[in-house]
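Take a look at the following structure, please.
Excluded from the complex is one protein chain; the other protein chains are retained at their positions.
== subunit A ==
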Amino acid sequence: MPLDPSFVGRTYPPETTYEVGRAKIAEFADAIGDDNPLYRDIEAAKGAGYADVIAPPTFLTIINIRAINAVAEDPDLGLDYDRMVHGDQKFVHHRPACAGDRLQVTVHIDDVFVRAGNDFLSVHADVATDGGQPVCTTYAQLVVRGERS
């Protein structure tokens, strides 16, 4: 079933608040084999001008994918979630995410189109603190493979 173009411009408000933890940042850095001290050493992070340890540039995938999936699973949108793949992803950082940040994600549908038998869904998400300070804007394109591909 093709995606409904009337969904362009729709906004999905935050469902939860995610508190960035020092241990989660260290766990994520370990998983990508990254030993940068600014991810683990509070004094090093403060010395570099940050409030606390900072998160790697792709760390916010933790809350970004969850928020995008909530949109993708919207039954009204009619997307075949089992056939969905991630086409592209971009993070625009207004500042690095830091331990202690309480973050909320608002997802916007930017475009819906069909090309070569596949459905494409373009979204962006505003990641901000619960006090309204912008932290990151993420952009993603999701592709729903057609029945034949």
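Here, a contact is a pair of C-beta atoms (placed from the backbone, for glycine too) under 8 Å apart; a residue touches a chain by one contact, two chains touch by 3 or more; residues count from 1.
Quick note on the criterion: contacts and distances are computed from a predicted model.
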Tell me the UniProt name of the left-out chain, picking from "Oligopeptide/dipeptide ABC transporter, ATPase subunit", "Electron transfer flavoprotein subunit alpha", "Acyl dehydratase" or "ATP-binding cassette domain-containing protein". "Acyl dehydratase"
Listed residues A:E19, A:E73, A:D88 or A:D130, member touching the removed chain: A:D88
Taking the full complex into account, what residues of subunit A touch the chain not shown? 24, 27-28, 30-34, 36, 38-39, 48, 50, 54, 56-58, 61-62, 65-66, 82, 85-93, 95-96, 139
